[in-house]
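Take this structure, written in structure tokens, and hold onto it; I'll ask about it next.
For this view, one protein chain was removed and the others were kept in their places.
By letter and in written order, the chains are A and B; residue numbering begins at 1 in each of them.
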Amino acid sequence: MDTFLDIFNSITLLKIIDFIGTFAFAISGIRLASAKQFDWFGAYVVGAATAIGGGTLRDVMLDVPVFWMHDGIYLFCTGLALVWVIIFRRHLVHMHNTFFIFDAIGLALFTIVGIQKTLDCGMSIWVAIVMGTMTGAAGGVIRDVLINEEPLIFRKEIYAMACVLGGVVFAICDLSGMPAGVTLTLCGTTVFLTRLFAVKYKICLPTLKPEDDKK
Amino acid sequence: MDTFLDIFNSITLLKIIDFIGTFAFAISGIRLASAKQFDWFGAYVVGAATAIGGGTLRDVMLDVPVFWMHDGIYLFCTGLALVWVIIFRRHLVHMHNTFFIFDAIGLALFTIVGIQKTLDCGMSIWVAIVMGTMTGAAGGVIRDVLINEEPLIFRKEIYAMACVLGGVVFAICDLSGMPAGVTLTLCGTTVFLTRLFAVKYKICLPTLKPEDDKK
Partner (left out) sequence: MDTFLDIFNSITLLKIIDFIGTFAFAISGIRLASAKQFDWFGAYVVGAATAIGGGTLRDVMLDVPVFWMHDGIYLFCTGLALVWVIIFRRHLVHMHNTFFIFDAIGLALFTIVGIQKTLDCGMSIWVAIVMGTMTGAAGGVIRDVLINEEPLIFRKEIYAMACVLGGVVFAICDLSGMPAGVTLTLCGTTVFLTRLFAVKYKICLPTLKPEDDKK
């Protein structure tokens, strides 16, 4: 009974986190599309690309079925995010912190899912870290390519490196034989907290200076 | 005899429509590349990406063989389009309406092909609608990414939504058990006419307004 409940709860919890993350990622795409005055269709596509682009790239590269084709929830969730932005447009700025937290939660979960799925394909742990990072961060890059901007995550506070860090924690836990639950929790927490601290303390990676820099 | 002739004619007709659509899509890519003063190779690549990009994305996501690798006609047709633009450059503006009609025909056919191919893979009808739309409209997005512009179809008259509408008509016909021929014809006609009316009456989707809009 207990085990069943555990599994049921964890699955429900996972689904809720997955929904929250997808929603937050889609919102981020739709808001940037709205700043470019895209129409509803364009905003939906940019939102969807942000939310499911990373996972799609991962699945295509791993040559496994693309995840969102087998569960309508992802495209439905993106549609919900579009309606949300249309209705609450003027209030979005006040929800800034909430969406930031949701986005960080999504980043953590997507990283874990990407790592786990890659390992299930029999790949090395370093490929899994790359794929986990791609699952979490590539959607934002595709979003910025679609709205014709330089990718934000290549210049702002640490984002994708949080996924890499989480992936390293996953690898260490996994290699030292920790139970799966602990490994996943530590990995996700690392991604989430790294992202939180990075934004709170404006922690950026060093920038490559142009070659003709005179200083 | 009659059936054989029917099939023969329909296949020939399909091939002709396919060629016309590919040609029109390639022309649209090559013309935009020429506005950016790309060289012949660049124009060819942008033309090819416009013409076969959507179908390539579809085939890669569905994990089926990429269609243009098994029939040289598509890359040949793109080459023909390049020669056409080089020779008739100054007259292209007078062929505007013809190319618009060809483009709409291509959009309709590509949508049908995308839907049918996705259903043949055993996918749900909503995945087929997404894939049909991608087959018709993603090439134009790839084109605009390559020429470093914001995707036109995210802002101008209804384009991809014509594919979605055609897909919905397909689904309704299919679910109500209509013969395949009727389903395909109604779907294609819907895409074609929607696109025609959208441009004639400048019908656009609502635009997402920026969040700080004061009105």
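Quick note on the criterion: a contact is a pair of C-beta atoms (placed from the backbone, for glycine too) under 8 Å apart; a residue touches a chain by one contact, two chains touch by 3 or more.
Values in this document were obtained by computation on a predicted structure and should not be read as measured data.
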Touching the absent chain when the full complex is considered, from A:V64, A:L92 or A:M123: A:M123
Subunit A, residues in touch with the chain not shown (by the definition above): 60-61, 63, 123-124, 126-127, 130, 141, 145, 148-151, 153-155, 160-161, 204-211, 213
Positions on subunit B contacted by the hidden chain, ascending: 30-31, 33-43, 45-46, 56, 60, 63, 65-66, 69, 72, 75, 85-86, 89-90, 92-93, 145-148
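Assume only the chains that are shown with their structure count from here on.
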Cα-centroid distance, subunit A relative to subunit B, in whole angstrom: 31
